[in-house]
Every structure is written in structure tokens, then in C-alpha cells.
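Below is one structure, written out as C-alpha cells, with a few remarks after it.
Every protein chain of the complex appears in place save one, which is left out.
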Amino acid sequence: MKLFTAASILALSLATALPTVAFAADKPVVGLVMKSLANDFFKNMLEGAEAHAKKRGDYELKAIGMQNETDFESQLNGVENFITQGVDAIVIAPADSRAMVAPLKKAMDAGITVVNFDVSLDEQAKKDAGIDLAFVGPDNRGGAKMVGEALAKALGEGGKVVILEGNPGADNAAQRKLGFEDAIAAGKLNLLDSRTAHWETEEANSVFSTMLTAHPDIQGVMAANDSMAIGVVKALDAAGRSDIKVVGFDNVSAVAPLLKDGKLLATVDQFGSQMAADAIDKALEVVAGGPKLEGWIKTNIELVTKDNVK
Amino acid sequence: MKGMSMKLVLRDAGIGIALLLLIVFFSLSTEHFLTPNNISNILTQITINLILAIGMTFVILIGGIDLSVGSMLAFCAVVAGTVLTIPDLSVFVAVGLATLAAIGTGVVCGFLNGWISAFWGLPSFIVTLGMLNIARGAALQVTDARTIYSFPQSFNAFGSQMVFGVPVVFLIALALVAVAWFVLSKTVFGRLLYGIGNNEEAVRLAGHSLMVYKVAAFTIAGALVGIAAMVYMARLNIASPIIGIGFELNAIAAVIIGGTSLSGGRGTVIGTLLGACIIGVLANGLILFGLSDFMRQMITGVVIILAVIIDKYRERITAA
Partner (left out) sequence: MTHSHSGAAHRTVAEGAHAPVLELHDVRKRFGGTVALNGVTLSVAPGEVHGLIGENGAGKSTLIKILCGIVKPDSGAIRLAGENYEPQTPRDAKARGLQVVHQEFNLLPFLSVAENIFIEHLPRNLFGVVKRDEMNAGARKALDAIGLKDVDVRWPVERLGIAHRQLVEVARALMTDSRVLILDEPTATLTSRETDRLFTIIDDLRSRGVSVIFVSHHLDEIFRICDRVTVLRNGETVFSRPIGETSHDELVRGMVGQQLQKEMASDTISSAGTETVLSLVNFRHTQSPHVDGISLDLHRGEILGIAGLVGSGRTELLRAIFAAEPPLSGTILRGGKPAVFRSPREAIQSGIGFVTEDRKEEGLILTMPIAANVSLASLSSVSRLGLLDRTMENAMTEKLGSDLKLKYGGPSKQAATLSGGNQQKVVLAKWLARNPQILLLDEPTRGVDVGAKAEIYALIRRFAEKGLALLVVSSELPELMTLCDRIMVMSQHRIVGELPRADFSEEKILTYAYQGERRQTGH
């Protein structure tokens, strides 16, 4: 479905409609490359960035997004367009940790400051391309470990769990899975099965129902995002199993009632709305002549449970 | 029609046998497959695809294709979800209005699909490809890309209601199959859909307006998308603009595995029911069998191709 760039066109028109001063002003221009704007998480992030741009008022924000999680093409085109437009900085949440390296190298060669956030680019790919690029972002693995440990604590040693993975090949999916596995090892949990549901509610519902049939003794579920956690909770409702504990990731607004009811034990908030804004701040520092960024600049993450849900 | 329906029965019987073999295989090879719980799980899991595939059967029978059903599902769901969450409505009124809204949205999109392709003589492949984007965009626009939730409790509960271990939503789908079967095999309308699929020009020159029937087929598909959207919401208790991606392909697969010819004019909705069951049983059984996700996807692909190859042979045998 990568042909369809409707969402990115939508986002572009949205970006141009922003109440900013004309290009002629010598404010630095920041190109923000987002992932799927159909996802609450990135939607919030974009809004956070827009609010941030308004508040600071000393730079111009241009944003693009993509149709869905696997639509690499529109990101690629977006980066190339930004290079052509000669923006001062590109701030990007890459759709794929390898595919985006080459176009970003092109941007850096063109003298554009590039800041990578949300998902880290692949180290090896960066090395192969001969670029050194800092990463501003949350620790997906750490977050997953955090929420996984919350589950481990609730279940105790030997608890039987399954994992619902994100899209195979996506870096954050892989990191979260690793984090879950860290928690499983640390908490001495017993992993029964791990399958992808492609981040999707309906598929998670179906896949999990079937896993539950295969392993009726499941005690806990680790879902790599909240959309899938919602599907799992529904499957448990349908099966009449209130004894199984579920954890998710992202803290989307739709899980608030589930946390309050205790149907979802915990999720992780990455403060997405701030993440883009933070990355933009870092980029502007460099544009203004600040030192080059290095390594991994971790952003804040927080465990959300019944006790602190809003 | 006796000879023709006999042939159709034979055709469906072949698919039925394939389904039976799959069921036997999984029953023997896995522990939990043939348990009441798992069966009701499978039935729940195939419901949405089945409802979409019924509509797709109408469209494919006239030689069309509808690529927009997945996006339309999202659009119908968010429109209905918006209605369903209007505060201060009684549950009864809210659900009634939401159902109307879902079906109404589906009908409008389906009508446009049919009308645009019939009026300008455009291939429905292209028109519905356009609608795929329009409906998805509209769903995002309407919700500002947010997920709608907190539906009335009784509505949420309805989605997982069972009657003697059979999910109510599946019974709804089954009733729709029955209605569709009746319409396709017993009415003048159904006869002409088959006629158009086989030889459009002969039907036109016999004094029938192709426009009416083509538009109707797409509109029916749209209405069924609306119903599927309500089922989705009742089952998962959310309405999000990003649901349903790729659902059209599953629906098409069910129709094709069910023995309906992609070039139109041949096939039954009973076949579609069996096709949807085969897809559902495979998805479920292969997980229970312990196969990896990737192998699972490959096998599903193989089955689709096999179905079409087998159909080719069946066609040759019945033609001789």
C-alpha cells in the first residue's frame, strides 16, 4: 500500500496551513518526518511539535507523515523533498531503521542537520554508510522491560506468558520484544508463545484467542502496543477469563478505562507529544552553532498503571 | 435450472470436502482444535471476513472487484462510533442510529463505486482503488485520526454473546448468507447479476439496464460493509480509522477459494461461506499446530493459488 501517499499529502497541506511567517524570513526551517499519522501516538507527537513551534516562534515547521506503518515510500519522498527545498534541519522518526539511512546521508551531505528520534537507525547500516548520527528517543527495550517487570511482579516466578509482537522487521517491534524477553529472564517467567499481530486490534484478538486455546494456562500477556492489548482484553472478556493479566505499550487514550477497570495491568508512556519537540530543540541548537550531537539522548519514559492513569 | 444447480452443488461439495479434510487434519494433529471453545473462536474470527465476502460475491459475480471494503469498514465504523458515543441517548436509540449510520455510509460509498464505474464505463478495480483512499482519508478526517471508544456496555457485551456456544455475530452473518443465497438464486435480480457476469451485452440487448444492476451490486457490498463495521465495533469495542487494512484481500480470497470466478458469472454465496471457513480454519489451525507466523502466511498463499488451480480443473470437467 505504499503507493498511496494520501495521508502524507494531507499532512503536507496541514503543514503549509500552519500560521507561520513566509519563507523569506530567515527563521530556520525544520522538516519533521513522521510515521503514520493515523496512529494516535504519532498524531499526539505532531500536535506536540506544532504547539512547540507556535510557542517558540523562532523557526518554521514543515511536517509530513505516512499512510501506515509500512509505507516507507512516502518517508523517502518526504526526505528528498526536504533536501530539494533546502530546509535547515530534518527531524525524523524513521519507518525503517535501515531503509532510511541512505536518504539521510544524502541530506547530511547537503549540509542539513539531521536528528533521528523515536526509532534508532541501525548501527551497522549507519557504519556502512559512513555516517555518525545521534538518536533522540525513548528506550523501547527499557520501556518494554519496565512494563514486563510489572507483569512479572504481579505473576511471580514461573508465571506463564505470551508475547504479541509488532510488525516483523520493524526496529521498535524488535526492541520491545527484546525488552519483554529481558523481563521474562529477570522475573524467571515461562514464555509459552510469541507471535505477531501486526500492531492490529482485530488480528490480535483472533491470534490471541487461538493462543489461549492452545495454552489455556496462560497467566500473562505482553502486547507490543496498546491497539493489540485492546484486542487481547476483548478476547479475554469473550472467553470469560478475568484471571489473565495484560500489559501494553504507548498509553493511548483508549486504554485509560481498561487501566481503571484493571483489565489492563500497565502500559508505558513515552511522552510522544514531547519527543518530537525535544528532538526539534536539539536540532535547532546545532543549527544555531551548538556542538554536534552524539550517542543516544534518551527521552523520558514512565510506567502507567491504575494508580497514575489520567 | 436443475442441471445448473446440480453442477453448482457439486462445485460447492468439492470445497466442502476440502474444508472437511482440513478440519480432520487439524483435529488429529492438534489437541485443542476440535473443542467447543475453539470452534466458537473460529466462528467469531471468520464473521467479519464472511460478511465482507458476501458483498464481494455480488460484485465479483458481475465481473467487478471492490478494493475499498477495508477502508470503507473503517469509515463506516468511525461514523457509527461517533453516533454511538453521542451523550444522553438511550442505548436502544444510539445503537439503532449507529447501525443506520454505518449501513448508510456503506451504501453511499458503495453506490458511488458502482455509479462511477458504470456511468463512465471505468474498471471497478480503478474506481474502488480511488475509494480505498477516499474512505480511509475520510475516516481519518472525521476522527482526526483518533480512536473512538467507550460504547454502551450492553452493546459491547453483544459482540461476545453466545447461543449454545455459537457466537451471535456469526449467526447474523449466517442469516446474511441465507438472504444473499435467496436473492442470488431465486430472484430476477439475482438471475440478471449472473447474466451480466456471463454476457453483459446479451443482457443489455434483452432490454435490461446494466447501470441499475451494477450499481445495486456495489451498493449491496457497501451495505454489508456497514453491517460488518457494526460487528467489528461490538466485538472489539473500538472504532478506529486505521482498522481494516487489507481486509478486502481476505474477502476476495474467501470468494475465490469459494469457487467464484474472478471474471464473473459463476459462483455461489454458499461457496463463499465455505471459502471464509477455510481461511478461518487455516489461520486458527496453523497456530495451534505451532507453525511460525511466516510459514502460516506462506501456506495461506499457497491455498489461494491451489483453489484457483483446482477450480480450473473443475471447470474443465463440468464443461465436458
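Going in written order, the chains are labelled A and B, and every chain counts its residues from 1.
Note that contacts are C-beta pairs under 8 Å (C-beta built on N, C-alpha and C of every residue); 3 or more make two chains touch, one makes a residue touch a chain.
Everything numeric in this text was worked out from a predicted model, so none of it was measured.
S.K.: Where does the absent chain make contact, in terms of the chains shown?
M.R.: Listed by label, the shown chains it touches are B.
S.K.: Return the single residue from B:101, B:203 or B:307 that touches the missing chain.
M.R.: B:203
S.K.: Pick out which of B:136, B:266 or B:296 touches the chain that's been left out of the picture.
M.R.: Of all options in B:136, B:266 or B:296, contact with the hidden chain holds for B:266.
S.K.: Quick one: say which of B:25, B:111 or B:189 touches the chain that got left out.
M.R.: B:189
S.K.: In the complete complex, which positions of chain B touch the hidden chain?
M.R.: Within chain B, the residues that touch the unshown chain are 1-4, 186-189, 191-192, 194-195, 198-199, 201-209, 265-266, 320.
To be clear about the criterion, only the chains that are shown with their structure count from here on.
S.K.: Along chain A, where are the residues that touch chain B in the complex?
M.R.: Residues 1, 4, 6-7, 10, 36-40, 43, 67-68, 168, 195-196, 200-202, 205-207, 209-211, 213-214, 216, 227, 230-231, 234, 237-239, 252-254, 257 of chain A touch chain B in their complex.
S.K.: Residue numbers of chain B touching chain A in their complex, please.
M.R.: 30-32, 35, 37-38, 41, 44-45, 48, 132-133, 136-137, 140-141, 144-147, 149-150, 159-160, 232, 235-238, 240-246, 283-284, 287-288, 290, 293-294
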